[in-house]
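In what follows, a single structure is set out as structure tokens and then discussed.
All protein chains but one are shown at their positions in the complex.
Labels for the chains are A and B, by order of writing; each one numbers its residues from 1.
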Amino acid sequence: MTAPPHAKGHEPLLDVRGLSVAFPGRQGWIPVVEDMDVRIMPGEVVGIVGESGCGKSSLALALLGLLPRWAGARVTGQAFFDGAELLSLDPKAMRRVRGDRIAMIPQDPMGALNPLFAVGSQVEEAILAHGRANGAQPRKQALELLGSVRLDDPETRARQYPHELSGGMRQRVVGAIAMAGGPDLLIADEPTTALDVTVQAQYLDLLRDLQRSRGLSILFITHDLGVVATLCDRVIVMYAGRKVEEASVSDLFASPRHWYTRALLDSVPPLLEDRDELATIPGTPPRPESTLAGCRFAPRCPNGAAKCREEEPVLAAAGESSVCRCWFPLPERHRDG
Amino acid sequence: MSRRKLEKSTMAVLALFGSLVALAVVAPSIVPHDPYSGDLANRLQPPAWLPGGDFLYPLGTDAVGRDLLSRLMMGARVSLLIAVFAVAGATLLGSGVGIAAGYAGGWVDSLLMRLVDLAISLPMILLALLVGVLIGPSLINIVIIIGLVLWAQFARMARNETIRVKNLAYVDFARAAGSSPLRIVREHIVPNIAGPLIVLATLQVGTVIVMEAALSFLGVGVPPPAPAWGSMIADGRSYVFSAWWICIFPGVAILLTVLVANFLGDRLAESLTPERHRE
Partner (left out) sequence: MSAIVLRRAGELFVALLVMSLIVFGLGRALGDPAALMLGNFATEEDRQALTRDLGLDRPLGVQYLTFVGNALRGDLGRSISGDRQPVMEIILSRLPASLQLAGAALALSLAAGIPLGVVAAVKRGTWVDTSARIFALLGQSIPVFWIGIVLIYVFSVRMRWLPTSGYGGLEHFALPATTMALFTVAAITRLTRVGMIEALDSDYVRLARMKGLSEVKVIWKHALSNSVLPLITYLGAFLATMITGAVVVETIFGWPGIGRLAYEAILDRDYPLMQAVVLVMTALFMSLNLLADVLHVVVDPRLRNEGR
């Protein structure tokens, strides 16, 4: 366990500039992530929201150098983490960063745990990997970790195998493994997608507590706006591999500037209203291989203008600390209006 | 592999296989020499490119002066004939049993599958050897023996596939509409399970060729003087020190044929069962 890192003034913990990920295709490179900037301050929780396939997972994997080697991905841009540039690290150095400074929680806890080894030993392995064993006590430390992620009866659970635990329990184990190295930054890739709603709430509680007690920074990837509202400080909205809006959570929910963001918010049925139909966004996101001119969202945007279809918009400031990629952003809605 | 590359390679393999078959069919007419009798004066001649060799006998001659190339060509005929008939027989028998078991279900299925499991679990070569020795070697007998040893695999696959297809929506529909079982089997089930069965059959061609060669090698396969690759290897064994070509070339022939058959099966697997073929 590390003490929370003291904020070095306004230095970001993670500073990603112009990150792009492309995969080789039959006729050239297929972009999956384009020119992403992400900045996370120490102790901050930043959410990345988008539909499946918009590139958010690839972004996370690229940061940790975990894109499958044989896929031949091309990663460009820079990612500064606490001074070091991640994308140019050699494999050995990267390995030292993983788990120790930056940890990741994947989406599917069942697949993430090795089915052949008991859960406790997998946590121990993480502890040993970072040389954080105090003397010969990795077993004890593992049990403590399992307790800290609120797994009931850690002694018994540690001896069980992944398939014997429920989804929620497995996700906690994965959380324990992630915390084992005492990281400063946690990348959570849709960690609650595979969980039941009630279990989701408990898990988010856990994450929030961990974040507060350790001053953890979190990069939270999800497609669920409700989760974003609960946990995040700032939000980045991604569409077709690009950032289309970024704002603080309160600003985004109160006054979305991008049409896509508003459509996303609209599609969440309100709790107290009775609706006859569920609002959906017509159409589907463009496939990465397609080469559209103009704004990527234009085909589905209720506001499609000629300029949108011809020229791709650039990110422009849209308020105090927000940006938006749109030629005709929605007007700012004032809080009292 | 890209689409076009795949299609090209499938064509290539089909062409190869086709030429092998063609060779087998026309062999008797195009053999340069008589494969059954030899000229003792020319016995044990090495292949043409070695000293002492002659382009008259391109691959050399055996212990009684028979031209190796001619014997290899005739051997192709014998091997492919046996392989095709044995596999066809096993496929028909196996599929019949499998479809019946899969479609009928219940105790019929259990009973037949027990039988199939039993047949699969018996050691093939021993059985073939036993029967071969006891009923005497002849072309027909070998086809029967190998077929009997092989059918169980087809039965199992046919049964599993039938069950899978049986539960498809339109089969249920046909049954609800009152079609007779026979008709359903013929029109719906057979076309759907044909793919994987054909793949299995093609792959088994290679297995059968090796099996027949092994049996011939052990002396219970194709009876002399018919040239069979396996018996040629057996004959050449005693001369391996002095005249290696007699047993090496038939082996190469077997290897190449089996490779082509396996490639073909592989390509067919990709085109006939694209959803389930994993690289």
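The rule we apply is simple: a contact is a pair of C-beta atoms (placed from the backbone, for glycine too) under 8 Å apart; a residue touches a chain by one contact, two chains touch by 3 or more.
Since the model is a prediction, treat every value here as computed from it, not as a measurement.
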item	value
Per the touch definition above, residue among B:11, B:25 or B:255 touching the missing chain	B:255
Residue touching the undisplayed chain, where the options are A:129, A:229 or A:265	A:129
Those residues of chain A which, in the complete complex, touch the missing chain	64, 66, 68, 70, 91, 95-100, 103-104, 106, 108, 111-117, 125-126, 129-130, 160-161, 163-164, 174, 177-178, 180-181
Missing-chain contacts mapped onto chain B	117-118, 121-127, 129-131, 133-135, 206, 210, 213-214, 217-219, 230, 233, 237, 240-241, 244, 247-248, 250-251, 254-255, 258-259, 262, 278
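The rule we apply is simple: only the chains that are shown with their structure count from here on.
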item	value
Centroid spacing, where centroids are CA-atom means, of chain A and chain B in whole angstrom	56
